[in-house]
Structures are given as C-alpha cells and as structure tokens.
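Here the complex is missing one protein chain, while the rest keep their positions.
Lettered A and B in written order, each chain numbered from 1.
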Amino acid sequence: MSNARKLSMKNRYSALTRDLDWTPTYVDPKAVFPFTSFEGIKIHDWSKWEDPFRLTVDSYYKYQAEKDKRLYAVLDGFAQSQGHLSLTDARYLNAMKLFIQGVTPLEYAAHRHFAFLSRYYDGPGPRFAAQCQSVDELRHTQTEVHTLSNYNKYYGGMHNWPEQFDRVWYLSVPKSYFEDAMSAGPFEFLIAISFSFEYLLTNLLFVPFMSGASFNGDLPTMTFGFSAQSDESRHMTLGLEAIKFLLEQDEANVPIVQAWIDKWFWRGYRLVALIAQMLDYMLPRKVMSWKESFELYFEEQMLGGLFPDLEFYGITKPRHVEQAIGEKDLLSHQVYWALYQFSFAAGFTTTVPEDDHLDWLSANYPDTFDKYFRPLWDKAKKVQDEGGRVFFRGLPQLCQVCQIPMLFTEPGDPMRLAQRQVVHNGERYDFCSDGCQWIFEREPEKYVQAWLPVHQIYQGNCGGPSVPEVLAWYGLQDGDAGEYAGSVDQQNWERWHDHAGKADVEAPVEAEVRA
Amino acid sequence: MSVKAIGSYDFPSRSRQELYGDDQLVHVWWRNNPFMSAAGTFRAPKAMPWSDFRAALLDPWAGTDPDFDPAAPGSWTLDGQPITPTDDQTLEQLGVGHKSLISFAA
Partner (left out) sequence: MSTPTTPAKVRMVGLDLQENDDSRAIVEAIEEDNEGVAVSRMPGLVRVQCPQRLVINQASVERHLGRPWETQEFQLSIVSYFGHINDWDDDQVVVAWDH
C-alpha cells in the first residue's frame, strides 16, 4: 500500500466524513443543536466519537448497491420459479405476516428518527452514522415490502399492514415501544434502539429467524434478512460506540445511562416475546428453541461477554434481568397460547401444534412443557376434534406499559398470573410485571397517555362496539384471521400440492386467491 | 422521577373514567386456571347488578374454558381483598371502581 495513490481508510474517513463539519460562528451552537442538553447528558468533546466502520459516502453507497443487486437477483428468480410452493408449509407464513405487520413499520419509524438525529447531533461522527442508518432502515422497509409482496399475491394477512400497525391490538406492542423511544431525547433513543435493541436483543430476533427462513424454504426472506443484517452489524456498532462514548465523556452520565439500560432492556425484552413464540411455534421446521437462542445470544454473549466489559465504567446488568432469565422456559408457550386464543382478531392464523411438534417442545423444555403447557394443548385439541375451537370470549386486560395482554406469571409460580396495580392521580393502572411497573413509576406522565387498544375499543374509537365491526376497521379479510386448519391459505396450499407429480397440477392464480 | 422534556409535560390519562360515561372498565381474572390465557376486561355500567354482571359478561367469558361450571366460582376478591357479592348488589355498591380487578377461584 506504500505507493498507492489513494488515501487509507483512516485518512479517507477523516477527510470525507469528519472534516466536512464546521463550527457555527454567527449562530449560537445551542440554537443549531437544541435537543442535546435537556436530558442531562454532558458531552465535552464530540470528536472522541469513534466509527470503526470508517464509512464515507462513496463507500457506503458502493456496498449498499452491491447488497441490493444480490437481493433483487434472488427475488426475481424466486418469483419466476413459483418459489412460494417450495416452502415447508403455508403455516410458516404466519411468521412472515407478523413480521411485515409488526417489524417492517418499525424499520420505517427508525428511518424517520435516524434522519432526525442525523440533523441534530452536535458531532459529525454520530450525525453521519445516523444518516447511514436512516438510509439503511428505508432500504430495509423497501426490501421487506418487495420480498413479501411475492407472498401477498397468493396468501392472506399481508395486504393492509401499514394501517393495521396503527390499529390492531397486538401491533400496538411494537408501535408503542418505538414511539416511546422516538418521543424521548436523542441520547435516550440511542440507548433504547441502538444499544438495548440493536446490540443487546436484535440477534435474538434476526439470526435464528433468518436461519429459520433458510430452513423452511423461504429463500427471499433469508436473503433480505441477511442483507439487512449486514447493515445491522453496523447498527450494533453504533449502539456500542454510543454507550462507550457517553460513559467516557462524563461520570455524571453513568447513572443516567444505567437507568436507560434498565428501562430499555425490559421494554425490548417484552417486545421480543412476540419473537419467542415465532421460533417455537410458527416455524414448521425448527432451527433452535427460544430458550437456546436466549441462552446463546443473550446470556452467554451479552451477560457473559458485554457486561463484564461495561463494568469498567460502573455499569451493571439490567434491572429485572433475573426475571427475564426466570421466564425462559415459559415465555414462548404463554405468548403463543394467548395468540391461539386471540387469533380470531389477528392478521394471522394459529393452530394446535401437531404431535411431533408437541414432542419437540417437550424435549426442548423438559422442566415446564409437559407439566404446564401440554395439558392445555391436549384440551384444546379435544375441543377441535369435536368440531369446536377455543377462542377467548372477550377482550384481554392489557399492561399499561408493554400493552401485551396480562398473560405473564408470577416469578417462580407459573400457575399464577402476575398482577401489578398502581394508583396514580386517583386512577388505577395495571402492569404485567415488576419491570413494567418500575418503568411506569419512573415516568407516569408518559404512560398515562397509552393508546390501549382494548380501552379504545370500549371507548368506541375502533369502528364500533361489536367484534365484526372492529375487525372490519382493522381491514381484515376472510381468511386472514382465526384457525389455520381449513383456512383459505391451507386449502389453497393443499390444492396446489395435491396433484404433485401428475399432469393436471393446478397453477396458482393470483386473482382467484383473494377474490 | 418524572419525564425530562423540552417543555411542560402534562397530559390527561387516555383511559380516564369520564370517557366511559356511566360505565367503567372492570378486569376479571380466573385465578389458578392457566387454560384462560389472560385476564379479561369489560366495560360495564356502575349500576349493573352483580347477577347481570355474572350472566352477561363474566360467565360467558369464563366459558372460554369448556369445563367452566357457573356454580363453581368462589373465593371472590376485589382488588386483592376478599368479597362476598350478592345478586342484587350493583358493582358500585360492591366497591368496584374504574379498572378494578375482580377475581375468583373455581
């Protein structure tokens, strides 16, 4: 490299990214960057911000373009070859329905907020990192929509996700989570999304999930997932650099950051409860259990690897983390059991796991599944065998903070629902856990405003008082919700595969599916 | 603690009782029956008699469990305190408030 005429990565980064900054002289810097002091965070030297990727605009777009080229080549091949017929089973797509309804809108929200941050941080390092992430998140939104539109042509549940994100009860969980972060200050947002979500928890979401796509014949999802995830490693780095930067800038930042870690670990952990059930219940062919994933990606890598590193700064493990660990044998089962009972009002279907699936759950959860959960499924199956279907006859009580139905149990007692109640300004508020109660009590003014779907339905704000009116307001169509067995998707799937090997195989036609 | 914000920060509850007129939200919880995946919430008039509350709301909800026997519920509690409701008592007379939690064992 000694006689190379081009600049080294370090010098390019210095010249093309950091050097484009200037100090305002005729406007007060506080007026240019008005949002970086009210949270109490003290920054003395923005130039100390590190970006290990040393990204410049030209190299950023060069590699992003290459990622997109690879992805779209796969998407074309998939569409041209009727790739959807190669899935393990149509029920697999319930995971993807939940994904486009609940995750894709978060990508878009992240795009918006990182665009905001790329204007409002004082330092050029974090501004440019935020700008790249903003563009990344828009790319993720678009590639996810393009990928899943291939399935939307033939299967239910994916046709109205942007509106559903704003309306449907279980989607208020990711929506309120992200809006909580967006309505916080620019530093809390970094700890919330870049550190607690991207670095601490995102591996739990994407890595086993995309591996699951690979294992279930979902080539395009695997490809967009890995493509997005390659950006994600940069986002994780932003999260880790952010926390180190804040902690190194001023000792007074440490307790503020610790409180944010405590809050956002629990917020994020509750959010990924929706992922837990996907891994254990929605993938026909399993990659790893939720418990295994939690132990590997969270306990081993984060608690065992990262937190000893952060101890150097006086940061301790997140508050309530022991309760999360205590739930790892229960979480996915409790969540899917609730989704099973509430899927009459969902944009996906559920069903009783088949026998070999139940056996897999027993084997992977030897301490809890046969004792607490298998009997529930046996009973639900009996009802289903007799021509019935267990659905929850009413609406659930919701947690004021995470907005998940009150389905979690007392630490150490899987037979007893956890109920926490706090009276604030004369009004009762309900919580699913000590973690959510603690978060409320830190900032009650924030969470009293929660748009709780069940309460909104009862106030008459969701299309009408009856369930059919609410479902119409959600934009659900025939076949989107309810039981998988006998659903439109299942019937089509059988029809498209029934005649395999015969000459009269019926070709899937888009129009006939959702007439 | 309170919210750190760029301006004054004071907003009303989005689920305050006045938004429900003469009604209120009531939570129901069948303790120690994991077949019921979650606790439930109803909107009910404050003046609703207990017998109507049972017949119109709570019993049909508990029927989510096919083995539910309407004669079985007992050990009633209201917000954690034991109660012994009678048919003609209204929710208000029972002391049920907005977002109170009624639970039972069966």
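Observations, loosely collected:
Keep this in mind: contacts are C-beta pairs under 8 Å (C-beta built on N, C-alpha and C of every residue); 3 or more make two chains touch, one makes a residue touch a chain.
Note that this is a predicted model, so its numbers are computed, not measured.
For the chain that is not shown, the touched chains among those present are A, taking the whole complex. Considering the whole complex, the residue from A:Gln229, A:Thr409 or A:Gln456 that touches the absent chain is A:Gln229.
Annotation: of A:Met288, A:Leu339 or A:Val454, A:Met288 touches the absent chain (contact as defined above).
The residue touching the chain not shown here, chosen from A:Ile325, A:Val383, A:Ala472 or A:Ala485, is A:Ile325. Note on the undisplayed chain: of the listed residues A:Val145, A:Val168 or A:Met210, the one touching it is A:Met210. Where subunit A meets the omitted chain, the residues involved are 1, 8-10, 52-54, 59, 63, 66-67, 70, 202-203, 206-208, 210-215, 222, 226, 229-230, 232-234, 236-237, 240, 244, 287-288, 295, 299-306, 308-312, 325.
Basically, only the chains that are shown with their structure count from here on.
With each centre defined as the average position of its C-alpha atoms, the distance from subunit A to subunit B rounds to 31 Å. Within the complex, the subunit A residues that touch subunit B are 34-35, 38-40, 185, 334, 337-338, 340-342, 372, 376, 379, 383, 388, 390-398, 405-407, 414-417, 419, 421, 425, 427-430, 441-446, 448-452, 454-455, 458-459.
Contact residues on subunit B toward subunit A in their complex (touch as defined above): 1-6, 9-17, 19-20, 25, 27-29, 31-32, 34-43, 57, 60-61, 63-64, 66, 79, 97-101.
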